[in-house]
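The other protein chains are all here in position, but one chain of the complex has been omitted.
A and B label the chains in the order they appear, each numbered from 1.
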Amino acid sequence: MDLSLYTVNNLWILVATCLVFIMHLGFACLEAGLVRRKNTVNILFKNSMIISVGLLLYYAVGFNLMYPGADFAGGWFGSFSFGLNVPEGDAAGIAYADGNYSFYADFIFQAMFAATCATIVSGAVAERIKLESFLIFSVLFVGLAYPITGMWKWGGGWLATLETPFYDFAGSTLVHAVGGWAALAGVLLLGSRKGKYRSDGSIKPIPGHNMPLAAIGVFLLWFGWFGFNGGSVLSADAGGVSKVFVTTSLAAAAGAVAAFTVSFIKFKTHDLSMVLNGILGGLVGITAGADLMSAGEAIIVGGIAGAIIPLSVVFFDKVKIDDPVGATSVHLVCGIWGTLAVGIFGSLAGGAQFLSQLIGSVACGVFAFTVSFAIFFVLKKTMGIRVSAEEEKRGLDIAEHEMNAYHQLEKAPYNLEVK
Amino acid sequence: MDLSLYTVNNLWILVATCLVFIMHLGFACLEAGLVRRKNTVNILFKNSMIISVGLLLYYAVGFNLMYPGADFAGGWFGSFSFGLNVPEGDAAGIAYADGNYSFYADFIFQAMFAATCATIVSGAVAERIKLESFLIFSVLFVGLAYPITGMWKWGGGWLATLETPFYDFAGSTLVHAVGGWAALAGVLLLGSRKGKYRSDGSIKPIPGHNMPLAAIGVFLLWFGWFGFNGGSVLSADAGGVSKVFVTTSLAAAAGAVAAFTVSFIKFKTHDLSMVLNGILGGLVGITAGADLMSAGEAIIVGGIAGAIIPLSVVFFDKVKIDDPVGATSVHLVCGIWGTLAVGIFGSLAGGAQFLSQLIGSVACGVFAFTVSFAIFFVLKKTMGIRVSAEEEKRGLDIAEHEMNAYHQLEKAPYNLEVK
Partner (left out) sequence: MDLSLYTVNNLWILVATCLVFIMHLGFACLEAGLVRRKNTVNILFKNSMIISVGLLLYYAVGFNLMYPGADFAGGWFGSFSFGLNVPEGDAAGIAYADGNYSFYADFIFQAMFAATCATIVSGAVAERIKLESFLIFSVLFVGLAYPITGMWKWGGGWLATLETPFYDFAGSTLVHAVGGWAALAGVLLLGSRKGKYRSDGSIKPIPGHNMPLAAIGVFLLWFGWFGFNGGSVLSADAGGVSKVFVTTSLAAAAGAVAAFTVSFIKFKTHDLSMVLNGILGGLVGITAGADLMSAGEAIIVGGIAGAIIPLSVVFFDKVKIDDPVGATSVHLVCGIWGTLAVGIFGSLAGGAQFLSQLIGSVACGVFAFTVSFAIFFVLKKTMGIRVSAEEEKRGLDIAEHEMNAYHQLEKAPYNLEVK
């Protein structure tokens, strides 16, 4: 491989790393904007810690567990070893991945991915989970659970070696649905927020406290997704990355328009949160097959994902699964849809592929849900996972952080006499 | 063309695409910050839809209309055809543009550009336009009007084939002034916000509701402009892109300082909104000739643009053209200035060039204003373009979206006894 090409390939993985990093700010803003004011600091704290703890854990054990390397023969999990096993000389450089990226670039890009998976959970369990319990869950989830299903496909495990291999380009299943299943497990064990589902069967709307913050979050997530999907080409290959940019953008756009249309028909209003979640649904939906779809197919896949969003949000509320930010609809439901869509649209479509997609989807789902449920269950039985009713009422910002998110917004200290 | 060089060229177009994308968040934040609280969700909704609808339309018809390709002989508009006509094999890749970028990279970069043009209008007509009417306008504007003037120059049309060709590097006219003319047409037909211009001749200041949000917007726009101007080099050529980064930055900086100076002299205060719009004015001003100017000339061009801002804002208020965010001053006035400046400063300066700049500026202005006026006029006469006085008073967030931008900011749910 030519040194110039290696350098540009590697550079793109690094730029994509920056973009995936900023998704963590996107999640923080989106979730903070969609919860009540009294739980804002808690969200910001959780999301600052998740990226930090996630990177350290992926360094310590996750990367080895997920990418055991070429001489590994197993199918179900990688190798346990501590820290980075940096190859010597060119073996960490131009020879590491056929000149597509260096060892360090590989690690940091994958580490950013890993941390996003735990962040998905954070939004769904917001406004009532105990901080310490959530942090312990995150440690186990990013350090152990995510790398195992990740290994099944991306590490060369059993899903990658099926006769018709399971396909998941950038993680509709391996990142989003896996995170979504964990979120669902958490929400089921936590229960709904106080007062959300009233005894008379009605549902109390709990609007987000800061919509500009939520919108900033979604735009940053879209921005970051160029790195999430584009970086998953795993080189700067002009044909591959350019096409992924097109499918990713068009799917997001179609998700917005479809979510708007369906929610307008259903609710007779222009619902901003549906449009925002529609964009995210479109992005999650295209992620499994972003490199396989034509532009037109991307619009269909993203559009269906967007159309699902309002229906899914209403469904989860109907069955009293209380997810303050809609993370299960976006990441779990659209993640499954995107995974299956690879069997229906795009260059791999076909019955055998659809079956493999179904197998991968179910297998990863069963694993992620079971493990997450088990972790949350043990935590619930030991240290507890839910704050007290009094703390929930006061808000986690005061209860857990002795801090308000905003001060003195209520009035200007002096009125300005405008001339 | 060498594969490595093609790959890095193409990568830059894609990174620039990300940067232009984030300008949409910049516009959303800037406009939301500068309007009243009660119209915030409306801005966020509009800007989320514009980028989405814009991308889909540019896919459907805009790209073909604007870039008819080499075998096209016309001068005034491109070809009508649906969807992407992806060339086969290398013809969509390394051979597509002499190794400067791929077909898909070309499309997605241009599509992001197209959508910015409609966003410019959004701010000027804020706080009183009907959402549906605005969306219909956006569809027609991005799908039909913008690609036609764009084609005149960038698609190889009649402005590109003048004896002394009209020059507009990254769109002072083709994007900014065109958007500005459309904004002006909209404002003229809409009228001013209730109460803005009092019967006694005085003007009611209507301050923006969230200045941090506005500042975030401007910084993101500057950030994105590195892609807007830098990407318009249409390759990663080191000399070209580096110089454009310098001229773009210095023009923005000079715009800030000049707007500060003039507004301080005029208003005797340190006006943040003037500095912010001064930055944008400088950026719009340098856009037509960012590759032609020396660093010193960029400072002059940007400085003059910045100095224009406070004067223009006052002027528009004097003639009762009510533009809540100053979009006409920034994009229309500074767009014209930047276009003409190509005839005065930089490597093409001269009488013939100035004349061509004037021709292009007038022609695009007449077309954009006329078409936009016609669209808004028809909308006004049919479904209406302005919300009712009652809706305007309540704010569009409630009237159009049944939603508040902020909840429970007024006080902390519990007071924190700080020890």
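Heads up, the rule we're going with is that a residue touches a chain if its C-beta (ideal position, glycine included) is under 8 Å from a C-beta of that chain, and two chains touch if they have at least 3 such contacts.
None of these values were measured; they are calculated from a predicted model.
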| query | Just one of B:20, B:115 or B:257 touches the chain that is missing; which is it? | reply | B:257
| query | Looking at B:236, B:262, B:309 or B:364, which makes contact with the chain not pictured? | reply | B:236
| note | Missing-chain contacts on subunit B, rising order, are 2, 4-5, 8-9, 11-12, 15, 19, 36-38, 207-212, 215-216, 218-220, 222-223, 226-227, 230, 236-239, 241-243, 245-246, 249-250, 252-257, 260, 269-273, 275-276, 279, 295-296, 299, 393-395, 398, 402-404, 406, 409-410, 418
| remark: Missing-chain contacts on subunit A, rising order, are 2-8, 10-11, 14-15, 17-18, 21-22, 24-25, 28-29, 32-33, 40-41, 44-45, 47-49, 51-56, 59, 83-84, 92-94, 101-105, 107-108, 111, 131, 205, 207, 210, 213, 216, 400-414, 416
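We take it that only the chains that are shown with their structure count from here on.
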| query | In whole angstrom, what separates the CA-based centres of subunit A and subunit B? | reply | 32
